[in-house]
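Sharing a structure, written as structure tokens. Questions coming.
Just one protein chain is left out here, and the rest sit where they should.
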Amino acid sequence: MTSPAFEVKSPRYVERVQDSFALQGAMQTLGARLARVEPGAVDIALDWAPGLTQQHGFLHAGMVATALDSACGYAGFTLMAEDAAVLTIEFKINLLAPAQGERFRMEGRVLKPGRTITVAEGRAYAIGPQGEKLVATMGCTLMAVTGRENIRN
Amino acid sequence: MTSPAFEVKSPRYVERVQDSFALQGAMQTLGARLARVEPGAVDIALDWAPGLTQQHGFLHAGMVATALDSACGYAGFTLMAEDAAVLTIEFKINLLAPAQGERFRMEGRVLKPGRTITVAEGRAYAIGPQGEKLVATMGCTLMAVTGRENIRN
Amino acid sequence: MTSPAFEVKSPRYVERVQDSFALQGAMQTLGARLARVEPGAVDIALDWAPGLTQQHGFLHAGMVATALDSACGYAGFTLMAEDAAVLTIEFKINLLAPAQGERFRMEGRVLKPGRTITVAEGRAYAIGPQGEKLVATMGCTLMAVTGRENIRN
Partner (left out) sequence: MTSPAFEVKSPRYVERVQDSFALQGAMQTLGARLARVEPGAVDIALDWAPGLTQQHGFLHAGMVATALDSACGYAGFTLMAEDAAVLTIEFKINLLAPAQGERFRMEGRVLKPGRTITVAEGRAYAIGPQGEKLVATMGCTLMAVTGRENIRN
């Protein structure tokens, strides 16, 4: 997916994403890495592991969603102000094919940034001997939150 | 949530759910247990753990989705025939409040069973000192799959 | 569907819904009426008409969505402050059965009201000689908007 050019509000957007990502216990559980952080675009990479599977040995749809949600959330976060935290309001995922592969790449792309509401899209690719295959798409609504003491990124 | 009365096609539906659940590596990673298995209704219980969190220490939306997806999927699976496997086609989750709690209960309920397509709903509750709080809802479409060699439940 | 008890912020909530509903050209096109307006709960009624159909003569999924979206939106609007307008951020609809009937009743219910974001659910029932049948469910995210000159309810 390509993405329109967006202007960042914080020059520290890469560091801010990295710092927040490091705080997500779920990303460590997934063995997930930040593979790309650009304005409005974040990629997350991870490998197949037995602790991430559903009953047929494929990646569990929820684990695909976990990585896609972080990719979309951080794509939105790259465009937010320094004092903002990001929360997911909702997302929807379509599973196009079994998430069968050795490695996976999750793309999060901002479609429409906003002061309060940001809309992002995600695509999940399974990577195996035959190359990349699109296995899931996500539509995601994010909210920029400021001034809540118990929420910081 | 209450649920209409549904007829099962397999008398072994509880055992079938338990066996399939035990194969989901993701459920072990979540520390999730089957708390209820009835025709068209499955509850999954889990505890807060640092490996399941987002950056503020709440349960990651994707981990909430993972447990809800399994709850919905197995709720649908209770009503399927012996030779059928269940796959999630899509789901959507609304996060109503931060998933903050010591324990969580995920409800999956069949809304409309079908030969091929089953629609289910899920609700996630956070449990803490103040009692239960609804933190997320899911709408989920499932497909009964038969005759695919690499897919069994 | 039942709904928790909600407190209104405007004593004129019924009138406000009625006034806004009357401005929706789409509701007139659907021949839709407000059948119930209570705090957090709005029902909309409409009759089958040839101008609302898809190719098999059932109600078009989009027309079901149009009525459900208004029901959910106005359910949220009943709980908003006097200076707020309501906008739909997103909705998802599951079509459980063909929308075949003489009349239809669309229920919108607030699940979680909020200062900015409100989450609502909808259910569409087809009414015929055999009684009521659930044909669709909706999950819906609404935003309260204030201070935008070109948006008033």
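Letters A, B and C mark the chains as written, and numbering starts fresh at 1 in each.
Everything that follows uses one rule, which is that a contact is a pair of C-beta atoms (placed from the backbone, for glycine too) under 8 Å apart; a residue touches a chain by one contact, two chains touch by 3 or more.
Predicted model, so just to flag it, every value in this text is computed and none were measured.
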Legend entry - Sole contact to the chain not displayed, among C:11, C:50 or C:147: C:50
Inset, instruction - Write the list of chain C residues that the hidden chain touches. - result: 20-21, 23-26, 28-29, 49-56, 60-63, 65-70, 85, 87-95, 98, 150-153
Inset, instruction - Could I get the residues of chain A that touch the absent chain, sorted low to high? - result: 92, 94, 96-97, 111-112, 119, 121, 134, 137, 139, 141
Legend entry - In chain B, positions touching the absent partner: 89-90, 92, 116-117, 139, 141, 143
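By definition in this document, only the chains that are shown with their structure count from here on.
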Inset, instruction - Express in whole angstrom the distance between the two chain centres, defined as the mean CA positions of chain A and chain C. - result: 32
Inset, instruction - Would you pick out the residues of chain A that each touch at least 2 other chains? - result: 89-90, 92
